[in-house]
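Presented below is the structure to which this report refers.
The complex appears here without one of its protein chains, the remainder shown in place.
Order of writing sets the labels: A and B. Residues in every chain begin at 1.
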Amino acid sequence: MSKTNMTRRGVLKTGAVAGAGVALPTIFTASSAAAYMNEPTGGSVTLGFNVPQTGPYADEGADELRAYELAVEHLNGGGDGGMMNTFSSKALKGNGILGKKVEYVSGDTQTKSDAARASAKSMIEKDGAIMITGGSSSGVAIAVQGLCQEAGVIFMAGLTHSNDTTGKDKKANGFRHFFNAYMSGAALAPVLAARYGKDRKAYHLTADYTWGWTQEESIKAATEALGWTTVNTVKTPLSQTDFSSYITPVLQTDADVLILNHYGGNMVNSLTNAVQFGLREKQVNGKNFEIVVPLFSRLMARGAGENIKGILGSTNWHWSLQDEGSKAFVKSFGTKYGFPPSQAAHTVYCQTLLYADAAERAGTFNPCGIGEALEGFEFDGLGNGKTLYRADDHQCFKDVLVVKGKENPTSEFDILEVVEVTPVEQVTYAPDHPMFAGGNLGTCNPG
Amino acid sequence: MDAIFLQILNGLDKGSAYALIALGLTLIFGTLGVVNFAHGALFMLGSFCAVTLNKILNLSVETIDPTKTDFLGNPLKVKTPYVQAWFGDDFGAAIIDWGVPLAILFTIPVMIGIGFIMERGLIKHFYKRPHADQILVTFGLAIVLQELIKYFFGANPIPTPAPDAFKGSFDFGAMLGMDPNVIIYPYWRLIYFGFAAVIIGAVFAFLQFTTFGMVVRAGMADRETVGLLGINIDKRFTIMFGIAAAVAGLAGVMYGPINSPNYHMGMDFLVLSFVVVVVGGMGSLPGAVLAGFLLGILESFASMTQVIDLIPGINQIIIYVVAIIILLTRPRGLMGRKGVMED
Partner (left out) sequence: MFGLDKKDSTLLLIVAVLTMFAPFILNPFPEGSALAQFNAGYPDLMQRFVIFGIFAIGFNILFGLTGYLSFGHAAFLGVGSYAAVWMFKLLSMNVIPAIFLAIVVSGLFALLIGFISLRRSGIYFSILTLAFAQMMFALAYSVLTPITNGETGLQLTLNDPRVLGQSATADGSIPVTSLFGMEMRQTFQLDMGAWLFQFNVGYYFSAVIMLIAFFIAIRIFRSPFGMMLRAVKSNQQRVNYTGLNARPYTLAAFVISGMYAGLAGGLLASMDPLAGAERMQWTASGEVVLMTILGGAGTLIGPVLGAGFIKYFENIFSKINDNVLHEWFAFLPDGLENFVVFVMHPFIGKGWNLTLGILFMLVVIFLPGGLVEGGQRIAKLFRKGKAKDSAKPTTKPAE
C-alpha cells in the first residue's frame, strides 16, 4: 500500500480500499502469507519474557529477567558467551538465531493466570513474539502453556515444579527444563532414609492448591516406599501467614518429622514458625525431630534467616556446582550483576539457549520444527550433567540436587550446600506413571 | 485438652495483631471519620523500621581476606559492622542482636512523624469528601508506600530475628508437672501478647483518664459542639492520627520476629483488619479489640484437623462466615453505634 495523501480523508479512502482488497482473515496475527505464527521476516526475532514483576515472587522474576538479558547478550555474540561455550551442541554461533538478531519484550505475570495470559497475548499479538518463556509458579505456567498451544508459539516454561505441567496438562508446544515434584520426592527420600532412618513418622503441612497436592503426593509415596509412615497430612490456606495453629497440633502427635510442602512466602513463614515452636530441639521416640522442605528456593530461603540451617530439601541447580557449565554461567552472571544466579535464573537461561539451539538445528522458527528438534534431544554442559528432553512429555530428565541449609555461611548467598547429586536414573519415571496420567500432548500447532 | 489450650494461645497471639491494627483503624475512623485503607501499610512500615535499623546496625567496614575467595574466585571481602568495630565484638554483636527491641524506640517517633505528615499533608483535605474518595486516595497511598518499600528492600521477606535471649519456648507443661515439651509456647509470642495488652491498656487509659483523652472522646461524639466551645479539636485529632500510626507501627515492629516482614504484609492484613473493625462495630474501640481476639481464636480453632475433617475448607473461610453471622444477627457488629457509616 502506498503511503500517499495521509490526510484524514485520504486515510479513510485508502482504508476503504484496503478493507475491500487487502484485508484477509487470519488467526491471531499470523498473516496468511506466513508459514506459521509470527514468522520473523526482518533481520531480528522477538522473544517474550513473561515473569512476575509484581507480587510476592517479584524478586525471582527480576532474577529471571537478568538471566534472560544475559542469554540474549550471549546469543547476539556479546559478553563472554557463558554456557554457550560449554553446551554440548555447537549449533549456536553468537550471531543471533539463524542469523537474526535476538530482541525481546518483557511482561508482568503478577503470578496470576489471567494477567499472565493477558501479558503473553499482548506479546504475541502486538510485539510478534515467536516464543514465550518464564513464570514462577505452576498455575501460571500451565495457563500460559495452554495459551501458547492455542496461539501456535513455543512455550519454554520457567520455574514450575508441579507434576501437572508435563503431566495431565502437558502440551505439544510446551517444554519444561525445571524438575518436578515427583523428582523431588524420588531424590530426597533415599537421603532422608539414610540420614534419619527408615522407621520415621512424618507429618505433612501442605499448601492447599495444585502444586502443594502433587508435592505432598510425591514425597509421601516416595518416603512410604522406604518404610516411613504418615501420621497426618494437613492442608493450609495459601493466604495463611501465621502457621502457629497448624504447628501446635504437631506437638501433640508422635510424629518425628515435619514435611513442609510449601513454597515461597508460605515456606519462609511455616519454617520460621516451626523453628519458633522448638521443633528442632524436640526429641520424639528417642530421635531428633527433623524438618524437611522438599522444594528449596535460595532466594526465598534467605527470608527464613538462621532457621534454614541443617534443613534438607531439593533444588534444580545451585551456583556452587563445580562442573564447567555451572562455573561458566556463574562467572558471566556474577561479573555482570555482582551476585550469583538463582535456580530460576539458571533454568530460564538454559531454556533460552535450548530454544535458540533447537531453532538453529531445525533451520526454522516454525514451532513444529523446533518441537521436533527438542524432542528426544540429549545434551550436556548446561549445569545439570547429561540431560534428555523426553519426547513423550517434553520434560527434561537430569540429575537432581539434594541440598541442606548451610551451618556456617560465608556470605549472604551462601545459604545452601549440596549434600548429594541424585543421578538421573533414580528420578526417571515412565511417561504413563499414575501421577502424570490423564494428559495428552496433542499435536504441535504452528498457528 | 492440651491442644485446645495451645489453640487458645495461638488465637490470642493472632488476635493481638488483629486487635492492634483494628484499634488504630478505629481510632482514626472514630476521631477523624476517615476510612484509612493505608493502615495496613502503616503496619508494614513499622515492620520495616526494624529492618532499616537492622540494616543501619549492620553497616560494615569491608576488609579483604586473601585466604578465602568469593563465588567468583576473587578474594573474599569480609564485612565487620561498624558497631562491632567501635564497641568491641561482644557488645557490638549484642547491640545487633537486640535490634528489634531497640527498633521500638526508633519506630515511635518515626511513625508519629509519618502519621502527622499523612494527616496534615493528605488526609486533612479529605474530611469533607465522600468515604469512597477517602478509600481511593488512601488505597493509592498504600500502593505507593508498599511499592517504595519494594523498590528499596525487594519483594522477598527479610529476616528480623528476636534477640537470642528470647529464642526458645516457655514450657507450660513442665510448670504444671506434665511431660515436658508438650505444652510449650515461644517466648517471643508470649511477649507479643503481653506487649499488645500493654499498648491496648495504655490507649484506653489515655483516652479515659487524661484531659486530652476526654476532649478527644468528646470530639468523637460531637465534633461541632467541642469546636464551638473554643477547643482546637483539629490539633488533637492530628495527634490522635499520629498515635494510631504509632500503634500500627509498634504492632509491625514486634511482629517481625514472628514472621519475616515483606512489602505486601500490609495488604495481607488490610482486608482482615477491616472485617475485624466492622465485626466489632464501626467506631467502637472495645468492639475492635474484642473482635480481634474473637476472630483470632476462632481462626485457630478452625485450623484444627478435627474441625477440618468435619467441615472441609472451614479454615479458609471461618473469618468470613463469622463476619456474616455476626452482621446478620447484630446489625451494627458487636458493639457498634447506630448511624455510623450506615449510609
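Please note the rule applied: a residue touches a chain if its C-beta (ideal position, glycine included) is under 8 Å from a C-beta of that chain, and two chains touch if they have at least 3 such contacts.
Everything numeric here is computed off the predicted structure, so don't read it as measured data.
Enquirer: From the touch rule at the top of the page, work out which displayed chains the omitted chain touches.
Expert: Counting the whole assembly, the omitted chain is in touch with A, B.
Enquirer: Return the single residue from B:Leu59, B:Leu105 or B:Val144 that touches the missing chain.
Expert: B:Val144
Enquirer: Of the residues A:Lys93, A:Lys126 or A:His433, I need the one that contacts the missing chain.
Expert: The missing chain is touched by A:Lys126.
Enquirer: So which of A:Asp108, A:Glu290 or A:Glu420 would be touching the chain we can't see?
Expert: The single option touching the absent chain is A:Asp108.
Enquirer: Of A:Thr41, A:Ser239 or A:Asn285, which one is in contact with the hidden chain?
Expert: Residue touching the chain left out of view: A:Ser239.
Enquirer: Footprint of the hidden chain on subunit A, which residues?
Expert: Residues 1-3, 6, 11, 14-15, 18-19, 22-29, 31, 53-54, 58, 61-62, 65, 69, 104-108, 112-115, 117-119, 121-123, 125-126, 137-139, 142-143, 146-147, 149-150, 164, 169, 208-211, 235, 237-239, 440, 442-443, 445 of subunit A touch the chain that is not shown.
Enquirer: Write the list of subunit B residues that the hidden chain touches.
Expert: Residues in contact with the chain left out: 35, 122, 125, 129, 131-133, 135-137, 139-144, 147-148, 151, 271, 274-275, 278-279, 282, 312-313, 316-317, 319-321, 323-324, 327-328, 331-333, 341-343.
Here is the rule we use: only the chains that are shown with their structure count from here on.
Enquirer: CA centre of subunit A versus CA centre of subunit B: separation in Å?
Expert: Spacing between the chain centres: roughly 35 Å.
Enquirer: With touch defined as at the start, can you tell me which subunit A residues reach subunit B in the complex?
Expert: 55-59, 62, 208, 232, 234-237, 239, 241-242, 244-246, 248-249, 251-252, 265, 268-269, 272-273, 276-278, 281-283, 299-300, 302-307, 319-320, 330-331, 334-335, 340, 410-411, 413-414
Enquirer: Which part of subunit B faces subunit A closely enough to touch in the complex?
Expert: Touching subunit A: residues 2-3, 6-7, 9-11, 13-14, 17, 68, 70-72, 76, 150, 154-159, 161, 168-169, 181-186, 188-189, 258-260, 262, 264-265, 268, 299-301, 303-305, 308, 315-316 of subunit B.
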